[in-house]
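Dumping the structure here so I can ask a few things about it.
Every protein chain but one is kept in place in this view of the complex.
== chain A ==
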Amino acid sequence: MEANNRWFIAATVLVALLLAVMPLPHHWLWFRPSFTALLVIFWITRMPQNLGVGFAWLVGLVEDLVTGATLGSHALALAVLAYFSLLTYRRTRAFNPAQQLLWVFVLVGINQVVGNWVHSLAGKPVPGLTFLWPAITSALLWPWVAPWLNSMAGRLQVR
């Protein structure tokens, strides 16, 4: 990987982490999109030969530290997510926007399910299916985030 690439990827990860801890009114917290999940899907779909499960795992671990979650919970969730994105990146690229949106919903949903599993291990009460809200908001963000990141990465010649 060229230096340029590394800096740009690190910068996007940093921004995603900042967004992940941005203060929100208490009732909106349920709807916060999972920015790191979006980022992992994006980067793995864009450069599957360079980035993989290890990258996602590392991002997740840092997210665990920053958000104060159980160490390893985001790491595990994002690693699983990265595995599925790696398996399907060819299809994801070929999908039309609507299909992509749905697929991102499924992927982030998997991410949320793993996260929720750790939550319930920790004995925290999870009301119903509310933990899936971030999957919906993330999927709705995808059509904006992905093209924008793509054009940025294209301009900086990240490949």
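The definition used in the following text is that a contact is a pair of C-beta atoms (placed from the backbone, for glycine too) under 8 Å apart; a residue touches a chain by one contact, two chains touch by 3 or more; residues count from 1.
In this text, contacts and distances are computed from a predicted model.
Trainee: UniProt names the one chain left off this complex as which of "ABC transporter permease", "Cell shape-determining protein MreC", "Cu2+-exporting ATPase" or "Phosphate import ATP-binding protein PstB"?
Mentor: Answer from the UniProt record of the missing subunit chain: "Cell shape-determining protein MreC".
Trainee: Touching residues of chain A against the unshown chain: what are they?
Mentor: 17-24, 26, 29-30, 32, 53-54, 57, 60-61, 65-73, 75-76, 79-80, 118-119, 121-126
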